[in-house]
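One chain of protein is taken out of this complex; the other chains stay put.
Chain naming follows the written order as A, B and C, and within any one chain the residues start at number 1.
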């Protein structure tokens, strides 16, 4: 294969280079579209003092929640961290630093990080504790706060399918933060349900162009459901 | 049809409400993916003193170039305005005000306008005439300039196909500025080659969600080619 | 009689125009979807990245790749579209969502809202609420008029940490439909729940409240 072949053969190889103290950006919303196996690999590696940026921190025993068990996370940047007792305990005891960020601001910070925009103004969170200490400026008669971009050492994302070049598509709302996260890490590792040959995915409907993806691996996924809600058939 | 049916029946209806002095954001790059018929309608309406934001200003006799003939454009915001003699003449004589904006900054200003981001920092154009008079701030040891978002009264865009709700897909590089332009106008008018029923386009591969589109019309397009370049078969 | 949760949802549902894109918060606001008047079509936005949320799936339809902002399994409607988080909040922040209904702990006469955090209690995070109150064109707060101890939740000034400043103009409680006149830092009582007097509403409201000349009893 060519120099654009991003496929790696093991999860060890996929997460090679991850070290203590690094910043990891993780795709997913709740338990949907999370890079399950890459998270498992981080647990296996036992690296410590991580800063993890992700909308949520999984649940007890699944997703990013498992990195709490051995206290691998030093700081969590997220918009919502309920549904996780271990998280709660570590946050309350001060072992875990938490930086809450509004969901849209978090998404925009990650997009900005990938897009070379170091900072932007937003009206979101002005006048709230999240806006405290941040520069305020009025635009169109309305106060806005200055927010800084987020970048990381590693991006870990989960897509549905990708070709060997890393051109990827997501499925349904499992897309969520993954496209932005993919752009914001120095090294982007993507795991997918299926790897196809270049040319099999229509170039017109690629969600994440391969230029953003450094390593690609095919995995199998549990895809746990957090709140199974059904109606009568 | 439902309240989400965006289809209008005539180009008159499509551009209803456009008035002298308004700001029009127009999709397209060169002559590719331009809303040809909506531009023709603006010419027909004869509205004056328009501010037009578009990467280019068409060519003599086609695309936005035709709005120069009756001096309908007061100010043009673009990244590249070559290939147009009438434009050149009006610019030189001072009849036409031109605000040159780097292509990426222009795209980002339009995205920001649609996304409720009033301003952002970028390294692009720092130290150049485009950066003069703009606020400079250092991030990560590098000077950046503050750029403001662009919004408009009307967005005029051209897509390939859309369903009646305005969910649209573009084809090839005719996509260009159209998705960002679609989000940044108070009223977004979209013309397409084909209108289909809701459900016919896969929700997973929509480029512009219908929420951004206010009026939709099916047209026929000349699709003129600016630089036909071929190789031997 | 104070309104039931269902009556509150009905009252808000009636105000939604045909062809609206709407984001409904968890709790009572979610119920609004059940009472959209016949003949009006509404497209529900789920801020994790979906426009056109459908009903919950049948057991056979459950798909882990399709969830809503409350992490519940969902379906999509005809003409839906899916997008990333940044695109979703571009939509919200950019003012493209026509209406948002959400719950609150407190509001005040300056249009402030507190809905995400009670100091000393567990902090779970604001999720998308701060973006929604900052971005939506038309927000309606749905909440009980008083807390369990009978203290007013329509305050002169919010005591809890804010979700947004100066964002709220309309509040539906179990007792009344109220507008906030930010310019004059006061509430305007527009409608009362059936059998509830304007005086009762005013007495249960901490912030200054004037009674509209055309105040009326709500249709439920």
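Just so it is clear, a residue touches a chain if its C-beta (ideal position, glycine included) is under 8 Å from a C-beta of that chain, and two chains touch if they have at least 3 such contacts.
Since we're looking at a predicted model, the values are computed, not measured.
Partners of the chain left out, restricted to shown chains and counted across the full complex, are A, B.
Note on the undisplayed chain: of the listed residues B:40, B:79 or B:148, the one touching it is B:79. Within the whole complex, the absent chain has one touching residue among B:72, B:105, B:155 or B:204, and that is B:105.
The missing chain, though absent from the display, is touched by one residue of A:63, A:114 or A:127; that residue is A:114. Taking the whole complex into account, chain B touches the unshown chain at residues 29-33, 55, 78-82, 88, 91-92, 98, 100, 102-108, 110-111, 122-130, 143, 160, 171-180, 207, 223-233.
Counting over the whole complex, chain A has residues 2-4, 111, 113-117, 163-165, 167, 183, 198-199, 203-204, 206, 209-212 touching the chain that is not drawn.
Definition applied: only the chains that are shown with their structure count from here on.
Touching two or more other chains at once are residues 76, 82-83, 89-90, 92-93, 134-135 of chain C.
With touch defined as above, residues shared between interfaces to two or more other chains in chain B number as follows: 115-117, 204.
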